[in-house]
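Note that one protein chain of the assembly has been removed; the remaining protein chains are unaltered in position.
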Amino acid sequence: MEASHHHFVTARELADTFGGRVYGDDTTRICRFASLANAHLGDASFLSNPRYADQLATTRASLVILRDAASARAQGLNCALIEAADPYLFFAQAAGWLIARARAASVKETTIHSTACVDPSARIGKRVRIAAGAIIGPKVTIGDDADIGAGCVIEQGTRIGQACLLYPRVTVYHDCIVGDRAVIHSGVVIGADGFGFAPQADRSWMKIPQVGAVVIGNDVEIGANTAIDRGTLDHTVIGDGVKLDNLIQIAHNVVIGNHTAIAACVGIAGSARIGAYCQIGGAAGILGHLDIAEGTIIGPMSLVMSSIPESGKYVGVYPLQSQSNWEKSAALVRRLPEMRRQLKRQDHRET
Amino acid sequence: MEASHHHFVTARELADTFGGRVYGDDTTRICRFASLANAHLGDASFLSNPRYADQLATTRASLVILRDAASARAQGLNCALIEAADPYLFFAQAAGWLIARARAASVKETTIHSTACVDPSARIGKRVRIAAGAIIGPKVTIGDDADIGAGCVIEQGTRIGQACLLYPRVTVYHDCIVGDRAVIHSGVVIGADGFGFAPQADRSWMKIPQVGAVVIGNDVEIGANTAIDRGTLDHTVIGDGVKLDNLIQIAHNVVIGNHTAIAACVGIAGSARIGAYCQIGGAAGILGHLDIAEGTIIGPMSLVMSSIPESGKYVGVYPLQSQSNWEKSAALVRRLPEMRRQLKRQDHRET
Partner (left out) sequence: MEASHHHFVTARELADTFGGRVYGDDTTRICRFASLANAHLGDASFLSNPRYADQLATTRASLVILRDAASARAQGLNCALIEAADPYLFFAQAAGWLIARARAASVKETTIHSTACVDPSARIGKRVRIAAGAIIGPKVTIGDDADIGAGCVIEQGTRIGQACLLYPRVTVYHDCIVGDRAVIHSGVVIGADGFGFAPQADRSWMKIPQVGAVVIGNDVEIGANTAIDRGTLDHTVIGDGVKLDNLIQIAHNVVIGNHTAIAACVGIAGSARIGAYCQIGGAAGILGHLDIAEGTIIGPMSLVMSSIPESGKYVGVYPLQSQSNWEKSAALVRRLPEMRRQLKRQDHRET
């Protein structure tokens, strides 16, 4: 299922690169990985979870990575095999390497599509691909080996690091910085104005200009349709190795520490500071102007309303119930103060 | 308010096609539907909800569909009328038909805008429209009668079914399948990488390549800015007739059964399996690796944390209160274990 249909590698070459012992024809060529169930001739697959062991009997893969070649042979699997201690790790490394290799092979020198618009003042590195309809503004810098997808818009003064991969239709506003090796998916918006408005005497809102920027470290991945706003004065900062899923909102002046991972649909309000190595569950919310300690884990759909000085696992979710049970429990949640008073009164009577 | 300003139909033709009895001039021509309040000369409207009966007196519609023509005449409504048993159903069918008809009339043969980029290896069906700035990659297949909006990006190897309607700025990544008659709104991203990372010894994350795809059935509608990630190894699967609202997140390897409807802002985590005919309320969340029974109804903003083997209506929402009451009840939610102990102690003393 990879774009790289024509870049083959042999079983031998894979084993030499990623470790493991080859069984069967070590000249077997594959060009991509697929599941045991979906693999076709010319694909590699792997068996990691024993739950899928049955599929060895029927897979059409040309090469399978697994822990126990003898047992697979006993099940009648006749394709080439690589016996490896951790087939899943082998897959993750080898599949990533195949994709990167195909990409590198396809772009040997900087290529700008005829329908792209690149400002003459932009500085474009070596082996850069700029796809159809992309628009690169004045004084933009694009690092070596970067890949700018179709319809991307990179505005004035922004710097995109080396070997960045921007999928189609990413927007990066002016004067932002994206580190090396970023992977940014379609629909991402980096550097839009933070939501800054001051109330006026007539109850209308005055816009506070957002003159900061967004600064993103190295090795960051950003999922589809996620938005990261520019800072009001100082910058919104995303640390090295941060992984952001889809449809996340990062408000102005948020700071996210290195290697923090954030699941989809999370919203982080202005000036929140998230430590390094945190894990934020899907659709969680984090209010503004607070600090979350390094290594904190926030459960899904939980709202952080004040700083978390001590790392740990935190959750705040109303438990799911049948609608009729929920109606009863929710009514009583509202009456908790009354229940509490009743308890105290009874305690008082007894003592 | 429809794009089809110049395709007229007569009251007679509508009644012949969708049933009902015409009163007044059956040659009355209309080109679109609008509400009683907004309709202008040349528009059709309808009365279904008695709450709007007053508007019959003042509507400027040229044709009104209603249940009781005599009563409308008595209120002085002099335009053409169609008396039908279910005016809302008549509207839904007739308005949809008018839109489809106008579209069909405007595209009699395949039309590719001069600013679109279509790879020579793409296979484009009959009567396809490819709008300005759209980008169609290598080996893409576009079915007959499909309409690819401005600025859409369809990447290598993807197949778009017959009569699909992609609004502007949709992205479909490589090697995905979209069934027939899909309606996909602007900003949708199909096939971006799932959020798959393995923790490393140094606490950084290793990317797990996402080599599955997205497979979407027939008659699916997908709302604006919704994201559907590709599978890690196997595919993310959206069944026939599924309706997805705006800003939804569907993670890798999710499977959604036929005719399930999901409201806006819902997030579904990896490998969740949602049965057919489910209804998921807005901003609900569904954790990964669980099963939801066919026909289940999940309330808005409720989090499903474990499998639901039995269909029914499920809710989990903290009840809204005034801030001061909420502060009291929320404090006591935290003290529920203490209240419980107190209750038990009292029970113990008494017995």
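A and B label the chains in the order they appear, each numbered from 1.
The criterion applied here is as follows: contacts are C-beta pairs under 8 Å (C-beta built on N, C-alpha and C of every residue); 3 or more make two chains touch, one makes a residue touch a chain.
All values reported here derive from a predicted model rather than from experimental measurement.
Listed residues A:Gly20, A:Gly133 or A:Gly223: the one in touch with the omitted chain is A:Gly133. Across the interface with the omitted chain, subunit B contributes residues 1-3, 5, 32-35, 37-38, 45, 88-89, 91-93, 95-96, 99, 113, 115, 131-133, 149-151, 167-169, 183, 185-187, 219, 221, 223-225, 241, 243, 245-247, 259, 261, 263-265, 277, 282-283, 300-301, 317-323, 326-327, 330-331, 333-334, 336-337, 339-340, 343, 346-347, 350.
Seen from subunit A, the chain kept out of the figure touches residues 115, 117, 133, 135, 151, 153, 155-157, 169, 171, 173-175, 187, 189, 192-193, 195, 197-198, 203-209, 211-213, 225, 227, 229-230, 233-235, 247, 249, 251, 265, 267, 269, 283, 285, 287, 299, 301-305, 312-319, 321, 325, 328-329, 332-333, 335-336, 339, 342-343, 346, 349.
What we mean here is this: only the chains that are shown with their structure count from here on.
Each chain gets one centre point, the mean of its Cα atoms, and the points for subunit A and subunit B are 25 Å apart.
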